[in-house]
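Sharing a structure below in structure tokens format, with a few things to ask.
Of the protein chains in this complex, all but one are displayed in their positions.
Up next is chain A:
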Amino acid sequence: MTLPQAFFIVLAFILLIYVLLNEKRSKSQVPFLIRCLAGLLAIGALSGLFFPLKYPQSWHTSDKSDELVVFTKGTPDSTIRIATKNGNTATTDSAIARQHLIPLIQNWEAFLRQHPRVPIALYGFGLTRPQLDALTDRPLHYHAPQPPQGFVFCAWPLQLQALSPLVAQGQYNNPSDQEVKVVLLSANQPVDSTIIPARAAHAFTLSCLPKQLGNTLFNVLAIAGQDTLQHEKLPVFINPPQTLNVVMLAASPSFEYKFLGNWFQQLRYGIASRARISVDKFSFTYSEGSPLSLAPPLDASTFKQADLLIADEAELAMCTQTEQQAIAAAVRSGMGLLLFVGDEKKHSLLGQEFRVATTSNEHEQTIAIKSITKQDYPQLPIVLLNGIQVKPSQQPLLYHDTQIVAASQLYGKGFVTAMTINNSYSWWLRDQQEAYTRLWSFLLDNTTAGRQQALHYVQTPHFPTTHNWMELLLQHPEPLLSIDGQPHPVLQHEYLPELSKLSFWPQHGGWHSITAQQADSAWFYVYDQTDWQPARDFATLGATKAFATREHEKLTNKPEIEVNPENEIPKWIFFLLFLIAATVLWYASRQYNQNVM
């Protein structure tokens, strides 16, 4: 017992004595006994208000050991008809309640309190996360239905750079006897499609090169014959194309640099190129308006704005130590370096990390290259092929059979990529520009690092809907962010200071912007209630299954502990009793009741 409780007891006792003595002294038409009882009741009610009085649970309801059947959305009608015969059913879905005249659960927590410790048999797709959390430590039997028909899962990049391919991967559940065609639409034009066989849950991959810029809604359709079974949105925010500042240092004028320069020119990149003609003689080529100068000596200011340096290993080896240090510092700061390596005897500071082995390919006139992402490239004529012997810290990028012809290594914040192929321009001459752009896009993607700080986020759930909770996990340390211009506070992640959490209940569907103070804004999309229904149902089903499995393991592993659960008596009862007692005492103290002889 605490001090306040003891003090209260003393006070209550004193008050009781005072009330009894007072009533004994006063004369009233109301009998003394009743007045005493009223006083006692009033003080008892006060005590009940002050102290939490409890009673064992077994007094409140009959502890039914029968299961309580709860139907959620997705329960088959046949199951409902069978289960309702046994009684004790309820549902969280208003449609089921209307159709089968089953009680609808308006408040899940209150419902659980009404049925404490009653095992629940759950049918349908399942419950939401808060509802599942309320079921902790309660016996739960989950009867999962068949997965819903349609797109049960789909993932795609929510933010994309311009001229990057959009790849959407997912799974479609087709329980019907008919094939289903899944089509990706861009600007209402079909750009990719695949066939899902009958009676199968099949994964699919759809891709396209978007022509749009900004907030864009793509569409994915599921068609069976002439019928459109499902039509969903794929919102993607496409960032404007980036430009790179490229510096090229060639040991000798070559076609590879010539064609690379032309390609960069088409992409409107800033280019500064230097080719060695003789020991101290160079030829320079710059893009229009370039303030750069590649005349020796090269220093840190040369590479300050450069995103990428393409150089011959031989050329770098001929640079002075200071120049090589400047290049290394720039790479450490985030500049990408792509080296054409061969069997040079002298190595540069960064090129010495790559060991090149000469292999003879007498019988081969052409080689076929494959990337680590399993992209194939056309045949390339080659005279002598050098392979790279990678170290554990190096990642292979391109292969020919088992030989590695390009590899990349992290150096500070930048990447150094070494490549032994220097005649990819042959593809351009053979009218295979697509392979050329693919190869170089792949190489440069793995070599250049972003410098601009952008706002990255991860949204939960995967398909947020209106008026429902959603959370954004942002990679931004700002304490305040604004959504659609309205400021929203963020909560810092418990362990990772870089990350922040933002909870949000969107009021309307469509695009919403997130803006931080020193970064670009990002966009996220909120769906309507009817969008991606099968996928959301499938996610609910998965979450409920996982929860039921975890709970089942917990309950089977839990030791047998005798527990006498108790319930607290509601305070309003005591308040009512106090009022009644006070009323009686007041009535007894009225003038017309006094002075009774």
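Going forward, contacts are C-beta pairs under 8 Å (C-beta built on N, C-alpha and C of every residue); 3 or more make two chains touch, one makes a residue touch a chain; residues count from 1.
Here is the rule we use: contacts and distances are computed from a predicted model.
**Student:** Name the chain not shown, per its UniProt record: "CU044_5270 family protein", "Tryptophan-rich sensory protein", "Sarcosine oxidase subunit gamma" or "Amino acid ABC transporter ATP-binding protein"?
**Tutor:** Matching the unshown chain against "CU044_5270 family protein", "Tryptophan-rich sensory protein", "Sarcosine oxidase subunit gamma" or "Amino acid ABC transporter ATP-binding protein" yields "Tryptophan-rich sensory protein".
**Student:** Using the touch definition up top, pick the residue from A:129, A:233 or A:552 that touches the left-out chain.
**Tutor:** Residue touching the chain left out of view: A:233.
**Student:** Of A:149, A:242 or A:325, which residue touches the hidden chain?
**Tutor:** Result: among the candidates, A:242 touches the missing chain.
**Student:** Thinking of the whole complex, not just what is shown, which of A:71, A:218, A:257 or A:532 touches the missing chain?
**Tutor:** Per the contact definition at the top, the residue touching the missing chain is A:218.
**Student:** Which of these touches the unseen chain: A:109, A:343, A:401 or A:434?
**Tutor:** Answering carefully, the residue with contact to the hidden chain is A:434.
**Student:** For a quick check of understanding: of A:113, A:268, A:346 or A:590, which residue touches the chain that isn't displayed?
**Tutor:** Reading the full complex, the residue touching the unseen chain is A:268.
**Student:** I need the residue numbers on chain A that touch the omitted chain, in ascending order.
**Tutor:** Residues touching the hidden chain, for chain A, are 161-165, 186-189, 209, 211-218, 233, 238, 240-242, 244, 261, 265-268, 271, 277-288, 295, 307, 332, 334, 410-413, 415, 433-434, 437-438, 440-441, 443-445, 448-451, 453-454, 456, 475, 477, 497-498, 509-511.
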